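Structure record follows, encoded as structure tokens.
Heads up, one of the protein chains got dropped from this complex, but the rest are sitting where they should.
Up next is chain A:
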Amino acid sequence: MTDSPIDHEIFSELKYATGEEFAAELVNTFLDEAPGMIDELKAAAGASDTDRYRRAAHSIKSNANTFGATALADLAKDVELGNLPEAGDLADAEALEAALNTAVAALRSLIDD
């Protein structure tokens, strides 16, 4: 684990490969989309829909990797590969939401620099 929730090397590479302005735009898109992904995860858990649950976690993992949000990606991967929790058990979803909020705050500060 690094001190920052974001691996700066990966994030710099993203900026370098796609352009700083585009990278910022991409972060903003993620900030817009992220709450929906958590909602989707919770809804899938509530509906006991395994595929939907796995897909929501997969999506978060995929984006977390893109931005170098390593801790978030690792947690999302555990959820993706883990079992569907009992109906109403939102512990995993809430843990992921907390990690997401940390990553989101860090990303926001990175593009505001």
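Annotations
The rule is short, and it goes like this: a contact is a pair of C-beta atoms (placed from the backbone, for glycine too) under 8 Å apart; a residue touches a chain by one contact, two chains touch by 3 or more; residues count from 1.
Going forward, contacts and distances are computed from a predicted model.
According to UniProt, the chain absent from the figure is "Adenylate cyclase 2", selected among "Adenylate cyclase 2", "Multisubunit sodium/proton antiporter, MrpD subunit (TC 2.A.63.1)", "Spore germination protein" or "Methylated-DNA--protein-cysteine methyltransferase". For the chain left out of this panel, the touching residue among A:Ala47, A:Leu81 or A:Ala95 is A:Leu81. By the touch definition given at the top, chain A reaches the unshown chain through residues 10, 14, 17-19, 22, 25-26, 29-30, 33, 52, 54-55, 58-59, 61-63, 65-66, 77, 80-81.
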